[in-house]
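Working notes, beginning with the structure itself.
With one protein chain held back, the other chains of the complex are shown just where they sit.
When the chains are written out, they are named A, B and C in that same order, and each has its own residue count from 1.
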Amino acid sequence: MSSAIKRGVSLYSYQNETFQGKMSLEDCIRTSAELGARGIEIIGEQTFWGWPEYGAADADVDNWHRLIAQYDCVPVSHDFMLDYKRYKGREMPFEEQVASVRNDIDFGARLGMKYIRALVSIAPEVLVAAAPHAEERGIKILIEVHAPLHFDHPWIIRHAEAFEKSGSDALGFLPDMGMFLFAFPPVWKERFLRLGVPQAIADYVVKAYEDRVLSEYVILNVQQMGGTGPAIAMAETLRHNAAFEPKRMLDHMSRIHNIHGKFYQMTEDYVEPSIPYDEIVKVLQQGGFQGYICSEYEGNRWIEDAEEPNSVEQVRRQQVMLARLLGETEVPSLKTPIAA
Amino acid sequence: MSSAIKRGVSLYSYQNETFQGKMSLEDCIRTSAELGARGIEIIGEQTFWGWPEYGAADADVDNWHRLIAQYDCVPVSHDFMLDYKRYKGREMPFEEQVASVRNDIDFGARLGMKYIRALVSIAPEVLVAAAPHAEERGIKILIEVHAPLHFDHPWIIRHAEAFEKSGSDALGFLPDMGMFLFAFPPVWKERFLRLGVPQAIADYVVKAYEDRVLSEYVILNVQQMGGTGPAIAMAETLRHNAAFEPKRMLDHMSRIHNIHGKFYQMTEDYVEPSIPYDEIVKVLQQGGFQGYICSEYEGNRWIEDAEEPNSVEQVRRQQVMLARLLGETEVPSLKTPIAA
Amino acid sequence: MMDNKMIVEGSLQSVEGGFSFLGRLPYYRGLGLSMIEDIQVTVDGTVQPREAVRFAVRGRTYTLDEMETVYDNRWNFGEKATIIVLNGGLTPGAHAITFAVRYRVSYLPFVPTTKDTKELALAA
Partner (left out) sequence: MMDNKMIVEGSLQSVEGGFSFLGRLPYYRGLGLSMIEDIQVTVDGTVQPREAVRFAVRGRTYTLDEMETVYDNRWNFGEKATIIVLNGGLTPGAHAITFAVRYRVSYLPFVPTTKDTKELALAA
């Protein structure tokens, strides 16, 4: 049984390689396409130098379209940032914020995207004001619902209410699967151990997360176990992570159009030890989701102090897992090695 | 149209008077009964000196039953505490915690209660282990779901899962309506102003809460507005309060048996400016709730630095509001003044 | 809560070897004595040594160290305990008394200290 849900990659996943120039845009797109992850999401200003301050060059945009066509891919989302703190000491005025979002809508359309991703820190009124322009350009603006937020948080409810009131279907949500973190990620634990957290404390924090102990109690207990600096920091991660329930997406499916397949680590046997993708895929299928789950590898920043991340291998493993969960019969595999 | 929902009072509401000996137990019960709030909830160790360390005297328990009968009231809940930090430097062992809960179950039964209230800080395993004893005694153990927690928080989900797995219907929830705080309470603002928070900062925090701005942004903004000490503390209250949605109780109605009618202030025209009781009552009716909403006045601690709380008047006003919302035709009123 | 009602007005008295006043726990319930971590009394700006403080309730008197392992007695809700300080005594007249209590509350991830200051007069 195959699924209406499609696979994609956010090129954010390859950031460690692209930052260093080890992978070109073509490498990123080809790699994703070979894995059958044909939906391509980008952070516009990561992929296109100049955006937004001095604009993306036509040649670069032409190259993008050439590569998308060559590898039979589909542009999915341009993730924009809206730097409303551009001016030191004063926030960007409302109308300028709206104009900035319109600019990103146009850029998304120029790249052939269906969606642009907004951060939750942007006021819903700004997005509502930009919605008519998005409708004209055939773009939907999706706010990313990301830990520590969740679908029952008042700030997200406020967005949902503003979206309903606007009457526009150009406004929606992009849930980041990190909000469903059900176990403390092993790569986080290992990094905290390298930073000097005593083994007993690290074990305790992992267990406490599993037991859903409230963060403030965990922080106190770690202090009483003699924890300092990095041990406290390890305990404090619990303030910002919570194992919310994937089924809480169901009330919002009509506005959920794209998914960030956040992951911190894929093991050799294709398991993400901390995010419940089996349950996530079931819920998305139950909700009739037909969009893309785009790989979003974020383990890089947790291991880079000890080893060079291998983002392509990590994405490959997640795509193998996703293909399995989606009932695909073919196992995604790479044909072209990346020159190291 | 009258409602299956009944009115009650937690004697916690009269704490300022009972602490000072200005109201006796009889005053508390008579006052509640005159207001038609016949469900009586207590914090066992507040009402009964000695409990649990040296036990409640038989004479005191006899007096309780006499008063309940005399004023035609109904014992609803004994709120217990379980001091698992009784021993300095080590937590009470598991079996002793379970035995302690059994002791409170017996006390609840001795007082004729239907429920005992547990705090969320108690491990669900302890409650599950005590459940068979509760079943025998005809008591249900209800954990109080209280801000900053809410029904979608992993710690509450963990309790719900443990309750389901136990198969016992002696385990349930007691939601505290403070978790639905939709506006910054005026009595909080006034207290922070008395503590020296500048008017502009206080106004900003109130507005930011209304706008559902994330607490960390509000704290930063208050710092940038020059806020110190009490201004930061005012902003930090937003970390612990969130306007969750009353309708999120609906998934759990089969285990919700008692309600804390938390309030901070009832105005002269019978309005609680910060907790949406109209919506709360609608949701409870929709969910088929047939238990008590017990007044829980907590404005006392916010005003006592400036004026002596008048708990009876505050409870009266809330009961008038509740009677209206429940469709009662008679307006609750007091017949017997409390001797000052 | 009830912070400003911790010290009972007009309760300052001389006792053998020191003075006493009545004190209440600033809380909406009572606590077992083992959960009272410290009681600190300051007189006219001078902190009294912990060893000089006694806590008495319903006819039983404890040192603060003893209280830490008392599991069969409580400081009840609103109950007026007698706080005794064996400092050799106070001069008659007005004294500024600060009464601070540190108590361990099972459900709190920190250990609060609450205090009250009042001017009390000792009869000559």
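Convention: a contact is a pair of C-beta atoms (placed from the backbone, for glycine too) under 8 Å apart; a residue touches a chain by one contact, two chains touch by 3 or more.
Because the structure is predicted, anything quoted here is derived from the model rather than measured.
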Displayed chains contacting the withheld chain: A, B
Residue in contact with the excluded chain [from A:Gly50, A:Gly226 or A:Gly288]: A:Gly50
Residue touching the undisplayed chain, where the options are B:Tyr71, B:Tyr87 or B:Tyr217: B:Tyr217
Contact footprint on subunit B, counting only the chain that is left out: 214, 216-217, 219-220
Touch list for subunit A against the chain that is not drawn: 12, 15-16, 18-21, 43, 45-46, 49-50, 53-54, 81-88, 119, 121, 300-301, 304-305
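Everything that follows uses one rule, which is that only the chains that are shown with their structure count from here on.
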Distance from the mean Cα position of subunit B to that of subunit A, given in whole angstrom: 39
Subunit A-subunit C separation of Cα centroids, rounded to whole Å: 56
Centre-to-centre distance between subunit C and subunit B (centres being mean Cα positions), rounded to whole Å: 29
For subunit A, residues contacting two or more additional chains: 214, 217
